[in-house]
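For this depiction, one protein chain was excluded, whereas all remaining protein chains were kept in their positions.
On to chain A.
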Amino acid sequence: MVIFLSTDKKCLCFFLNIFLSIDKKEVESMFLGLEEMKFFKLRYTLVIGVIVLVAYVAFMLSGLANGLAQGVRQGVDQWDATSIVLSEDANKSLNASSLVMDDLNHVEAKQKEPLGQFAGAINKVGQNKEADKINISLFGVSMNSSIRPKLVEGRYFENTGEIIIPQNLVDKGIKLGDTVKIGKLDKELKVVGITKQNSFSIVPLIYTSLDQWQELKFGKIIEGDKAPINGIVVQTTPTSEIKLETVDDHLVKYKIEEFIEKLPGYSEQNLTLNAMIYFLFVITAAIIGIFIYVMTLQKTSLFGVMKAQGISNGYIIKSIIAQTFILGVIGVAIGVVLTLLTNLILPSAMPFELDSTNLVIYSIVLIIVAVLGGVFSIRTVTHVDPMKAIGG
């Protein structure tokens, strides 16, 4: 709801600004277009309807793309880190990276945190049915780690056997104080804290201690310098200033953005969805272009009459452009409203997240693209022979 309101406000402001920025002179050239739209209501309602649908699909796709992207990267984003150090052979994959606690001493940076990653399924004790298992991601961090997410309820883990879970897992029926089992480990783990919604690889992200993580992943706990970890997260030091002092160069540092790009499926899914959105922009231009072109052809004799009256090509063209602009703004505005309403009723399981900046940018692009569609018809107007109107 909060997201809805803030997005809503930004978009409303955007559209208000468009309407306010139209000065009197532009209204003059809109006169003809507006009157025509009032007269041929059905015709123009249909055009607007098409723009609404295209805009709606574009916004929904953008929301889905954003939601999916968030689902993949949220857990990394909330570290608020600049860089991550992984083993050289891992090729930017956290899962494939294997380091030991001793490597922490070879990384020279102010705030560095060891990290272990695990993926598995969780189920509440007493519910061993396959259907009740929920897939999760799990990060193991040191007891007082600064990359632990903020708590909304309960406390942080203080001993092994304790975990903190995100709100999106609570939504699936696991509560504070519940005992759960993760993976094949037989030990019962206790939920001691709840964090706000958090995901990694599109599944809820649980945090626990490094020791507990080791036990989950390897079935045993190794202590000291040889204790395994997956990576080292560096929080404040810029990537370029991190010094790696190793004999065999087995450590590599990456900027967090670079690391996120390489998260499994992340760039592929973004590319696919964004490509669909870009295609929609092209389709919008084509649809509006064709509509306006056909309507322009129908109006040939009218343009002839107007030219006989001495109304210039310039005025006629301006009025067509103004008309497509109005159609675009109305269509996109309705599309935005529909999207915001849909956002309210979508089930939380759907990874849908609206980004107001994106929404505004896409709105602007769609309106520009609609106007470009109208531009196709300019040639037709300038080539209309007023003789035809007179029937001579």
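By definition in this document, contacts are C-beta pairs under 8 Å (C-beta built on N, C-alpha and C of every residue); 3 or more make two chains touch, one makes a residue touch a chain; residues count from 1.
Assume contacts and distances are computed from a predicted model.
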Which protein name, taken from UniProt, belongs to the chain you can't see among "Succinate dehydrogenase, hydrophobic membrane anchor protein", "Chemotaxis protein CheC", "Helix-turn-helix transcriptional regulator" or "Putative hemin import ATP-binding protein HrtA"?
-> "Putative hemin import ATP-binding protein HrtA"
Missing-chain contact, candidates A:57, A:100 or A:302, resolves to A:302
The one residue from A:135, A:159 or A:312 touching the chain left out of view is A:312
Write the list of chain A residues that the hidden chain touches.
-> 25, 28, 31-32, 35-36, 38-40, 302, 305-315, 386-387, 389-392
